[in-house]
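I'd like to ask you about the structure that follows.
Every protein chain except one is present and positioned as in the full complex.
Chain naming follows the written order as A, B and C, and within any one chain the residues start at number 1.
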Amino acid sequence: MDFSYSPKVVDLQKRLTGFMEEHIYPAEAVYHHEVAENRKAGNAWQPTKVMEELKAKAKAAGLWNLFLPESKFGAGLTNLEYAPLCEIMGRSHVAPEAFNCSAPDTGNMETLVRYATEEQQQRWLLPLLDGTIRSAFAMTEPAVASSDATNIEARIERDGDEYVINGRKWWTSGAPDPRCEILIFMGKTDPGHASRHRQQSMVLVPMKTPGVTMERALPVFGYDHAPHGHGEVSFDNVRVPVGNVLLGEGRGFEIAQGRLGPGRIHHCMRLIGVAERALELMCQRALGRVAFHRPVADQGVTRERIANARILIDQARFLVLNAAYMMDTVGNKVAQKEIAMIKVAAPSMACQVIDWAMQVHGGAGVSDDFPLAAAYAGARTLRFADGPDEVHRNQIGKMELARYMK
Amino acid sequence: MDFSYSPKVVDLQKRLTGFMEEHIYPAEAVYHHEVAENRKAGNAWQPTKVMEELKAKAKAAGLWNLFLPESKFGAGLTNLEYAPLCEIMGRSHVAPEAFNCSAPDTGNMETLVRYATEEQQQRWLLPLLDGTIRSAFAMTEPAVASSDATNIEARIERDGDEYVINGRKWWTSGAPDPRCEILIFMGKTDPGHASRHRQQSMVLVPMKTPGVTMERALPVFGYDHAPHGHGEVSFDNVRVPVGNVLLGEGRGFEIAQGRLGPGRIHHCMRLIGVAERALELMCQRALGRVAFHRPVADQGVTRERIANARILIDQARFLVLNAAYMMDTVGNKVAQKEIAMIKVAAPSMACQVIDWAMQVHGGAGVSDDFPLAAAYAGARTLRFADGPDEVHRNQIGKMELARYMK
Amino acid sequence: MDFSYSPKVVDLQKRLTGFMEEHIYPAEAVYHHEVAENRKAGNAWQPTKVMEELKAKAKAAGLWNLFLPESKFGAGLTNLEYAPLCEIMGRSHVAPEAFNCSAPDTGNMETLVRYATEEQQQRWLLPLLDGTIRSAFAMTEPAVASSDATNIEARIERDGDEYVINGRKWWTSGAPDPRCEILIFMGKTDPGHASRHRQQSMVLVPMKTPGVTMERALPVFGYDHAPHGHGEVSFDNVRVPVGNVLLGEGRGFEIAQGRLGPGRIHHCMRLIGVAERALELMCQRALGRVAFHRPVADQGVTRERIANARILIDQARFLVLNAAYMMDTVGNKVAQKEIAMIKVAAPSMACQVIDWAMQVHGGAGVSDDFPLAAAYAGARTLRFADGPDEVHRNQIGKMELARYMK
Partner (left out) sequence: MDFSYSPKVVDLQKRLTGFMEEHIYPAEAVYHHEVAENRKAGNAWQPTKVMEELKAKAKAAGLWNLFLPESKFGAGLTNLEYAPLCEIMGRSHVAPEAFNCSAPDTGNMETLVRYATEEQQQRWLLPLLDGTIRSAFAMTEPAVASSDATNIEARIERDGDEYVINGRKWWTSGAPDPRCEILIFMGKTDPGHASRHRQQSMVLVPMKTPGVTMERALPVFGYDHAPHGHGEVSFDNVRVPVGNVLLGEGRGFEIAQGRLGPGRIHHCMRLIGVAERALELMCQRALGRVAFHRPVADQGVTRERIANARILIDQARFLVLNAAYMMDTVGNKVAQKEIAMIKVAAPSMACQVIDWAMQVHGGAGVSDDFPLAAAYAGARTLRFADGPDEVHRNQIGKMELARYMK
């Protein structure tokens, strides 16, 4: 047992932190300003110059595509090695994309590395790895409780050597981005006869295929997150070649499961970074404001909140790092409970810490002068992403109880 | 002791509820659509047609200016009588303005009724009562912790028969509204010599006075609340006649205290209405969605949340009604603790109930398809309005402890 | 709507409070000392002299049997009138018995008033009303989850003109008291054929009937509560005349339901008294202790706890008083949800407030130098009494959801 990061990780942390300080934090206001200007000029949904500059710098600094664990394309970091880097990137909403490490592209790239044909990789994976296009992932549906994946109603029907796709998806992250060229679509190929977890398939659908319509961007607590964000997308008799299926018909659930583990580590570690940033802002604000004749930082209630925040963050970090460690050593399957646990623990922790930080900021905390309200909206949303807390807690409870059943 | 509403209140509740069902709820989507269209057309900051129509209907229905307690202008309801009506209005963010019962106009009108000259009433109060203009209240400052009112830095300096006003205010509710014609400004007339609570004064400042600049609208989470909302306003050598002072120099703190009581009852009861609506949506969603082979409403965890929500709401309602009762019977001064208590209890309760409701809605809960995320943003903000929870809890604790000091 | 107590109630409150100050509080230490001396002498399970003296004084002061709502025997107070008196009695664990208002005797007396024959009332009710004997209530069983009353396994079988009773009960409050002469026993008369809620019956069983064995006293967090407390009682072929059945065979569930409402009001209001006493102790301790150069009462964290305690207590009181009001005005049946709600809210509130008070007391808080740890044990136990919180929340949730089902 050893709670220290390896020298390799410490080095990457140092380089990433340096890059954050030199390039990322100063770019936050620039990014906001550019988007606001674009919005005023009539179109917020276009790539920003500042982000493209950041990407070039990150690439030049060798801090690019750090997420990809193995394979000829990747940085080759284990989950446990990559996790603390995710924490650093999580500190700024501008960071993940700058390092080409943002959702849903990372999960999509991993999926393409594993299951796409050489040709498909040429066409979609390489530009994604290069950061010149973006991608989306279409699974959740507005009409049903999608946390139960067997509820999915979208249809993928074979017609000769094509699939005909019909359905409506939402929370399709990345879809409204004008750079989004490809999406991974989950639907049922065999709703009638196959067993419940073999009915779903995943297929590659180029965004510009006829019948694909980006209906609207979905706001989150009033934020539209232009030029990226979540979309509602309709699919009306969309036709793609049968070769676009990933791994094979009926394997959709299996792929979804495989994506989950790393995706949760990334999300949860980024949330820890978010919470650390919130705590930092909270401390600075408390030190800088005077109320009733003394700094807010001198008030016992403030200190108590700060102490609790520190405890919550550190506890959550260890939980996530342990899950990463288990994924690396015993695999996603055995680490199922640990992966479910972080999904429950990290977003709630982040919401709580951010909320305390907002409170110390007074009205400024809910405005856009600080990144807190936006961070809260993001963390709160992750309490639903790939299933609400309730579903995960139910699973964890069942697994724990199973230990005592004969 | 009697927990039933009087026949007069029951009748008003019935009429209001009928109006809500017939006119307000159907208008919610219309209102959003109109604002969205205005935004697309380049200016979201203009009055909506639908709101003006609602106002005309409410006036015709005799459901207008219900807030004003006594005086020749008002409906003459006690706080205890008006409180349950506020709850009903709180159920829709479109409602309060439609009934001319929205903040900060109600507080401003009360202030004008009590402290303005006949002439000032003619000029500002009558159009406010008529709903043809709106008003703002400028107290909080970005540079200092304004929960401690003695921190206020804005200056009101006498120069002959004029006041010269300098300062910067934010969270000036109503300022960005193009209909806003008047604001009540709080600043220091005598920062040097007067005792700490006699340094502040309030003066009437017409919005179009030279030197008054609406710098920007302040978003709350991602909502700008156009065409109303909160503003940051700068005052640069703004000159108004000395007659514009309310009640007299050094009386600002006193007026602020007087506004507080009724304002809190209104805010808190509206939050109870908000929470009731959230619980209603939560139940409906839980009944309508199936996950893992049974309605979400059949899951024990859902029922537990609903039960806790019901308990929290009912408890908070009694607390607020009791505070209203005490204001009516023993006055704001004696009811100080009760008024502080509801300020702490109601917003937190509402945040919790809305959060549970969001969770049952999945992703839809944080989108704009339901009023939940916007309601959360509003309730969360009220944990700062006229002082963060921490300040009030400190006061309550002191008052409670004082009972045991010899 | 009126939040003031009636003059009649105010008068009784004054008299009760006076009696508490003059007689009850000073008797607490005397009572403990007497029980401790009895324990040292080898038998803690005997009546105390001090309690008998208190009873005589309360009787003389006309503060006796205040609980009994109507009938020739009772004080004739409504639930809403009696509730605030319960709060006062709840402030001292010595008080309820002193006023002949302690559980389970009050519930048993009410049951006897309503359902016992004239002869049975002569034999059992009159001495209970006189405070010369005590009684027990035997429903919960160790072998099954008794919160689901249909689980009950005890059998009451008719054999000629006798019932033969077999079973094992625990948490039979009052059974270990040497003054306990009668118990009300709940068991199944018809487990096979009757519908689920018509299988149970209640019968009167004198404690000294052959086959009744007080197996042991049940401690609660280490407290045995001698000379009263809870017992585990076995029934081995116990024979009583068929006339001992209350209301008739198959009516047990019905009687149990009828007892519940008033019993909950009493328990919950006593808990509010417990919480008020805890808050009082908390304030006094905080004022009297200095740590790190200032009184604990000057620390923001202490004040915050005190403020929250005040809010929680006042909210819970209104909730309980409203339930009492509804019981008086619309009846137990219609007030079912309100009665369930207080059962969930009051014990949790009391546990929380007492816990905060303990924390301010440091080690003294968990010792017997203050009544806090014992109060916690009592309040914690009430989270199970007549069904754990979970069962009630489930019911409340269902009732709330039912409002939205077509």
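The working rule: contacts are C-beta pairs under 8 Å (C-beta built on N, C-alpha and C of every residue); 3 or more make two chains touch, one makes a residue touch a chain.
Only a predicted model underlies this, so the values are computations on that prediction, with no experimental measurement involved.
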*asked:* Counting the whole assembly, list the visible chains that the omitted chain makes contact with.
replied: A, B, C
*Could you tell which one of C:Asn65, C:Asn79 or C:Ser146 touches the chain left off the display?*
C:Ser146
*Given A:Asn65, A:Ser135, A:Thr302 or A:Asn332, the one touching the chain that is not displayed*: A:Thr302
*Consider the whole complex, including the chain that is not shown, and state which of C:Thr117, C:Thr132 or C:Ser367 touches that chain.*
C:Ser367
*Omitted-chain contact residue, chosen from B:Thr48, B:Thr172 or B:Gln299*: B:Gln299
*What residue numbers in subunit B mark contact with the hidden partner chain?*
299-302, 304
_Contacts of subunit C with the absent chain, listed as residue ranges_ = 140, 142, 144-148, 151, 170-171, 218-224, 230, 289-292, 296, 299, 301-302, 358-359, 362-368, 373-374, 376-377, 380-381, 383-384, 388-391, 393-394
*For subunit A, enumerate the residues touching the unshown chain of the complex.*
1-6, 9, 80, 279-280, 283-284, 286-287, 297, 300, 302-308, 310-311, 314-316, 318-319, 321-322, 325-326, 329, 337, 341, 344-345, 390, 392-398, 400-401, 403-405
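In the analysis below, only the chains that are shown with their structure count from here on.
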_Nearest whole angstrom, what separates the Cα centre of subunit B from the Cα centre of subunit C?_
44
_Where in subunit C do residues touch at least two different other chains?_
300, 302, 304
